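And then subunit A:
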Amino acid sequence: MIEFIDVHKTYTNEVKALHAINLKIEQGEFVAIIGLSGAGKSTLLRCINRMHDITKGKLIVNNIDVATLKGKEIRRFRRKIGMIFQSFNLVTRTTVLKNVLVSFVPDAPLWRKWTGVFSKQHKFQALTALDKVGILDKAYVRVDQLSGGQQQRVSLARTLAQHPDIILADEPIASLDPVTSKQVMDDLKDINQNMEMTILMNIHHVEVALEYADRIIGVRKGEIVYDGKAADVTQDILDDIYGGKREDMETIEQEEAYV
Partner candidate 1 sequence: MYDKIFRPKKMVLPNGKIVLEKRSKTPLILLVLIISIYYSIQLTNFEISIIKDRWNEFFVIVWEMLPPNWQYTSKLWEALLDTIKMSLLGSGIGALAAIPVAMLASVNIMTNKVIAIASKVLLSLLRTLPTLVSALIATFIFGLGTTAGTVAIFLFTLAYVGKLLYEQIENVDMDAFEAMEAIGMTRIQAFRYAVIPQILPNYLSTSLFCFEGNVRYAAILGYVGAGGIGLILNENLGWRDYSSVGMILLLLVVTVFLIETVSEHFRKKLM
Partner candidate 2 sequence: QESSGNNSVDTSKTEATGENDSGEGNIEIDELSIGFVPSRDPDEIITATEPLKNLLTEELASLGYDVGNIDITVGTNYEAVGEALSAGTTDVGLIPGGTYVLYDDGAEVALTATRAGLSNDSDAAKDWNENKPTEPRDDQVTYYRALLIAGPSEKGQALADKVNNGEELTFDELNEASWSVMSSSSPAGYIYPALWLQENYNKTITDLDQVVQADSYGSAFARLAAGQTDILVTYADARRDNEQSWTDDFGRDASIWDETNVIGVTPGIYNDTVSVSKNSDIMDDDLKSAIQEAFINIGESEEGKEVISIYSHEGYQKAQDSDYDHEREAQKIVQSLN
């Protein structure tokens, strides 16, 4: 369970990215977070696994107060939370398998950590994860030889191998074509339903979000402006979430034209 209690986040450069967030997500939910660029979606996700520190409020994940964690505890905590990125964040110069094996590094004995030689059992687990997302045959291929969709699946496999309780996905399909997007979303849905993992996802494609997620959270300027069932989302609500944009943009453009 993830619980935000009056969470605020201000970046060092004075940008108020999150403002008084209150939120409760149960284990096994599939939540999509939508909102304009810069609304604070990524920030919201990243606070959950302490990639960013929150400035005010309380954030409780699986009964742990995230802010109290330190050093090694943070790292152990993160092991239970998988993260998928828009740009996949893979090491492109090595093979698919090695990229997946990386998720076992924190638990491996020291000599394995440094030599990068993994036990057979770990290899087996990694291959199983690759099989689950359907790219077992690419195990020994270098990542930079894969298509975007395949790379995203490697990243998914890496997360699965971690056996996390929660998957945070930051725009996992933004750089994919429609067909591959569908495959990745199907994969995620599948995992969510069969393995009972919580999935929190930032996403720009509203239709996709509505189709797959159980619950939609709309973020605007660091605040939650909608939180409810995907089925209940109407055009009005979307206009509200994305509404601010047009006005903002026009004023910015005018300003710049006279610089």
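The candidate set was assembled so that all candidates are chains of the complex that A comes from, given by their letters.
Everything below uses one rule, namely that contacts are C-beta pairs under 8 Å (C-beta built on N, C-alpha and C of every residue); 3 or more make two chains touch, one makes a residue touch a chain; residues count from 1.
Quick caveat: nothing in here was measured; it's all calculated off a predicted structure.
*Asks:* Have a look at 1 or 2 and point out the one touching subunit A within this complex.
*Replies:* The touching one is 1.
*Asks:* Would you tell me which residues of subunit A are touching candidate 1 in their complex?
*Replies:* 49, 51, 74-79, 81-83, 85, 87-94, 102-103, 105-106, 113-114, 116, 155, 158, 162, 257
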